[in-house]
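Structure first, then comments.
Missing here: one protein chain of the complex. Every other protein chain is in place.
By letter and in written order, the chains are A, B and C; residue numbering begins at 1 in each of them.
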Amino acid sequence: MIPRYSPPDIAEIWTEKWKYDTWFEIELSALRAMEHHKMIPKGTTKSVEKAINVIDIEAIKNLEKELRHDVLAFVTYLERQAGPVGRWIHYGMTSSDIVDTALALQIDNSMNLVLARTALMTVVLKEKIKKHASTRIMGRTHGVHAEPTTLGYVFAGHLEEIERSVSRLYSAADFVAVGKLSGAVGTHAHIPEEVEYHHLKSLGLKPELFATQVVSRDRHANLITSIALLATSLERLMVNIRHYHRTEVGEVLEAFGESQRGSSAMPHKQNPIGAENLCGIARLLRSYVHPAMEDMILWHERDISHSSVERVIIPDAICLIGYMLDKSFEIIRDLKIDPERMKQNIENHNGQYLTGGVLLHLIWQGMPREKAYLAIKSASHAETAYHFISVLLENKSVSKITNRTKLKSVMAQKQNVAVNKLKEHYSDTFRPQWVHPLGSK
Amino acid sequence: MIPRYSPPDIAEIWTEKWKYDTWFEIELSALRAMEHHKMIPKGTTKSVEKAINVIDIEAIKNLEKELRHDVLAFVTYLERQAGPVGRWIHYGMTSSDIVDTALALQIDNSMNLVLARTALMTVVLKEKIKKHASTRIMGRTHGVHAEPTTLGYVFAGHLEEIERSVSRLYSAADFVAVGKLSGAVGTHAHIPEEVEYHHLKSLGLKPELFATQVVSRDRHANLITSIALLATSLERLMVNIRHYHRTEVGEVLEAFGESQRGSSAMPHKQNPIGAENLCGIARLLRSYVHPAMEDMILWHERDISHSSVERVIIPDAICLIGYMLDKSFEIIRDLKIDPERMKQNIENHNGQYLTGGVLLHLIWQGMPREKAYLAIKSASHAETAYHFISVLLENKSVSKITNRTKLKSVMAQKQNVAVNKLKEHYSDTFRPQWVHPLGSK
Amino acid sequence: MIPRYSPPDIAEIWTEKWKYDTWFEIELSALRAMEHHKMIPKGTTKSVEKAINVIDIEAIKNLEKELRHDVLAFVTYLERQAGPVGRWIHYGMTSSDIVDTALALQIDNSMNLVLARTALMTVVLKEKIKKHASTRIMGRTHGVHAEPTTLGYVFAGHLEEIERSVSRLYSAADFVAVGKLSGAVGTHAHIPEEVEYHHLKSLGLKPELFATQVVSRDRHANLITSIALLATSLERLMVNIRHYHRTEVGEVLEAFGESQRGSSAMPHKQNPIGAENLCGIARLLRSYVHPAMEDMILWHERDISHSSVERVIIPDAICLIGYMLDKSFEIIRDLKIDPERMKQNIENHNGQYLTGGVLLHLIWQGMPREKAYLAIKSASHAETAYHFISVLLENKSVSKITNRTKLKSVMAQKQNVAVNKLKEHYSDTFRPQWVHPLGSK
Partner (left out) sequence: MIPRYSPPDIAEIWTEKWKYDTWFEIELSALRAMEHHKMIPKGTTKSVEKAINVIDIEAIKNLEKELRHDVLAFVTYLERQAGPVGRWIHYGMTSSDIVDTALALQIDNSMNLVLARTALMTVVLKEKIKKHASTRIMGRTHGVHAEPTTLGYVFAGHLEEIERSVSRLYSAADFVAVGKLSGAVGTHAHIPEEVEYHHLKSLGLKPELFATQVVSRDRHANLITSIALLATSLERLMVNIRHYHRTEVGEVLEAFGESQRGSSAMPHKQNPIGAENLCGIARLLRSYVHPAMEDMILWHERDISHSSVERVIIPDAICLIGYMLDKSFEIIRDLKIDPERMKQNIENHNGQYLTGGVLLHLIWQGMPREKAYLAIKSASHAETAYHFISVLLENKSVSKITNRTKLKSVMAQKQNVAVNKLKEHYSDTFRPQWVHPLGSK
């Protein structure tokens, strides 16, 4: 992924250096396990460790050009460095025993950095939920005013969705923490199960049970789809911020830096470019799902068609979701929230948002639902500057069974939002002594 | 989905009749819950039940043309049937309280039928694993002979992958078994939480915690991606059967019916059309992932852009995965397996598959890995009719440290496949008294 | 596709009846061509035509169950009907000679119905462009006010895009109007080129030049992607209507029927459900791209994995784009356009939209760009009820080089929209005597 969208801590794990270091670590761990199980002479591992001080990436790359095989270049390099004892390196192993195990370690380490970031999203959203549990904002369906809700309620819906996506991501990260040391076609032809188990355990991985030459790619595809689902959950949040940020709405705005400029042509512009940027990132993340699934369908004990895909999409997906979480966190943390504007927007439209409650009131007073519905529809669609309740009361069949006072009290009572539900569900957050883990803002 | 690819038991759940019956069941259940919590007059539910004997789909459809709103057409129909008591129907509810809850019930019921089918796949694959645990077949990487494995081992790899996909599908089915009764913007403005809980529990569903107008669509997208992953796991199995079925390979063939005909032009043809057909079905199933994810990004408290998508892809995905499981089961059950051909294919290529073991032997005998590698590479690439071992022994640096007898014994010993691992892992299946749940075949 | 989204004229072409009639037509045409080239006895075609009066779909379906081959069932049915002369039917042909040629005819006929619909979209958009060439509406970037444009200008941008998509669709329809009569592997083993040419010409198709068993699937994939691109162009238009329709914007609204109802809970609701519905349809149409491309990669001279995919996605894609064009046309034709609201929205924000013009003016007056930019940015971001120009003039370095009068005249002159460009480009439409082909509305 281009540096612009790569958090450095995650990107480092996907460098050539990190990869070769890990390959070496795996070769050593395998030697150790084989030595322990007496497959190879005692002392081999130590000798190899002593003999090889440096992994010269340049030299390996040059060998690769000649051999046209990346792991063989690496192993040949090691053997040449190590001298005679070097012939035990990679003993009984196939390239994928290294490559797939290393990939699992790269994923595992970088996903830890991603998963840590999800906790920050939870914290920052809970902070907003607490602060705006009762901040009334218009609920909108189809982009049209419906009934009021609260901003805390809106964010709670987003938080719950994001947490579901995160829980699936944890599970996917677990599915993919799998290596192998079972040889060319996974049959333990040359290395027994116990050695594999010993080896992988020391690396913190589980073994692939009945492997082909490679670890099964459903594990990776499941990771990528889980990342895409989280990205899409975050995109929904960003799309809503873009809507709230519109000039005509202006309720919840993405922050705009002091020295920031919005447009080269129009100096007044303050645009939600962070939220828009993340919508694009989510498109990228969804795009990895399809090739990741196609990669699953390897022929027989494997072909290498998945390799070019994975070199690109696995690091890219993990970098991008890390970037997306970083930026989402910043955007939510810094939002400019305007409760006054929310109030105005609610009141600007002649009380139309009251129709749902009034419908129930008229039914309660005995009017058939359909009749009540049509009376209210007609009153609320009237092109007039008057408040909807006034127009409605001009209807005799309505004024016969209710009046302005009753309607008003019903209204007040009926437009409630289940704020207590928020307080109960996030009770920790709502304790007075709750200390914001991110410091005060 | 077109009938050709729709199992009737699943398709029935997605008929208009099933939907309207479920809508009615939900309206009644909601009435019951509201009555229980004294929101509406006692006896209302019974009166409504008594008054409405039939759901006349035609009449509802006609109303829908006029009102351009499907749920309002349904509710209006019910109210007209029920008379005055009908005004309590749908009291305090929004359309999605019905639609999304009904969708959850349709998914839940049809996914049960899908999940039951997955058990059959497990059984039939275990049967093959047991029978062919030791049936030697060439392991192939890149379509090229590698080292031998067994057919049981191959199927075990597929089974493990399929079972992982199935486990994710169970989890996804659980995530989506969620309804709502929280009103227009999910805030319980008119119906308290307890009523929702009471109502949904009686339907076997959990509530959406902080709903918008609708149940969150990440749940449905996760279901669709899980289905696509299972489909792709099945496709890998089908692709491999297509490979084994090739004229030149001929090891594992899709069965061909007595009266079946393979081609209108060439009477000899016996094609693996079932496996090919399922590869196409898997493409369809993967195609639902993207629109399912796009559906997640509803605006504010919802828009209705997801609805047209879901009318198509949710029933289609569930029908197709049911069909795919049915056909996969039949194909695997009826496979024509030819161990004799497998043996011939292994032996046809001058013992090339032995190079891995010989490499280790030469290293063991003290030869540097790289030197051993090059000697073997050269011998195995020789264009000759002689067995690779014979060619290799012409190399003096090889014949100096080993001989034909040693090589042969090493070979026999090294080409093993971890058959015991199969027997341990599927120990139940391997008990002599294991009775095949599908009867004998 | 479900009937709800299938225009009947298009759907009819994809019925079983239409397909079998076409298959018969193709068999007869092939007989005629072979007879003409003396491959089969003179009079054969006439005898066959006379002998077969009816295509009994039920009978064919029953045969298919036995033979498990759709074309062989059909051919066998024909032969049994025709008696001895029937043996010439399908002579030298392979199933795909029928199936792919028929598919081309189905696509060709139904695409004609689609392409006819695109002309209506052009007409209705031109009508709006003419009427609203000068209707000022705020141009919005990032959802934030930018500079004014006109509604005609906005629609012209959409029209140009749609016409590009339509031109690509014409080209794609041409690419796919291809049949074959070249036998089992496309080599003319049994039927010479001249017969194929004669035959296809009479059906209005071109031949596949070096066919495999089938017509190459890049042709179909290109059709599907072109449909998806048109769908996405239409979706952009629909998304913008949804934005204009928002309660806070209210400038261009989807029409709402007299008897229509917007919500079962809130009688006041008037939602842009048509535009939302079409956004969902576009998601479906994009989803067909991937499987259509995967279908291209058939093995060797063909496998049948594409068949299950195409049975679904080709008719579905053509039906849906037809439906989408029908509905788009209606939505645009019936739009409720509110120029007064547009004017208010432009004026509501203290003249911020003027900053671009003022920037140029200050530069013209000699101020460095950066200095001018910062002065304007600061004035326009002031939280105040005053007009931006007034705030700006409080800045001494500004008032030194310009004044209110100058600024006003500059403004008037600079905020122009190239309306003449519209008039020139759509000059026919703008002639006074232009008669709207759809009648007056």
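The definition used in the following text is that contacts are C-beta pairs under 8 Å (C-beta built on N, C-alpha and C of every residue); 3 or more make two chains touch, one makes a residue touch a chain.
A quick note: this is a predicted structure, and the numbers were derived from the prediction, not measured.
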For the chain left out of this view, which of A:307, A:344 or A:384 touches it?
A:307
Among B:110, B:135, B:212 or B:355, choose the residue that contacts the chain missing from this document, as touch is defined above.
B:355
Of C:19, C:302 or C:327, the residue that touches the missing chain is C:302
Consider the whole complex, including the chain that is not shown, and state which of A:160, A:196 or A:295 touches that chain.
A:295
Sole contact to the chain not displayed, among A:183, A:207, A:250 or A:322
A:183
Had the left-out chain been drawn, it would touch subunit A at residues 1-2, 4-5, 66-69, 71-72, 75, 90, 92-95, 183-184, 242, 257, 259-266, 271, 273, 276-277, 279-281, 283-284, 286-288, 290-291, 294-295, 299, 303-309, 311-313
Interface with the unshown chain - residue positions in subunit C
75-76, 79-80, 84, 86-92, 139-143, 146-150, 153, 156-157, 159-161, 164-165, 168, 171, 175, 182-190, 192-193, 209-213, 216, 218-219, 221-222, 225, 228-229, 232-233, 235-236, 239-240, 243, 286, 289-290, 293, 296-304, 356-357, 360, 363, 366-370, 372, 414-418, 421-422, 425
In the full complex, which bits of subunit B touch the chain not displayed? Write them out.
138, 140-147, 242-243, 245-249, 261-263, 265-273, 276, 290, 294, 345, 348-349, 352-353, 355-356, 359, 373-374, 376-377, 380-381, 388
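Criterion: only the chains that are shown with their structure count from here on.
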Chain grouping by contact, computed as though subunit A were missing
one piece
Residues of subunit B that touch two or more other chains: which are they?
75, 90, 92, 183-184, 286, 290, 299, 303-304
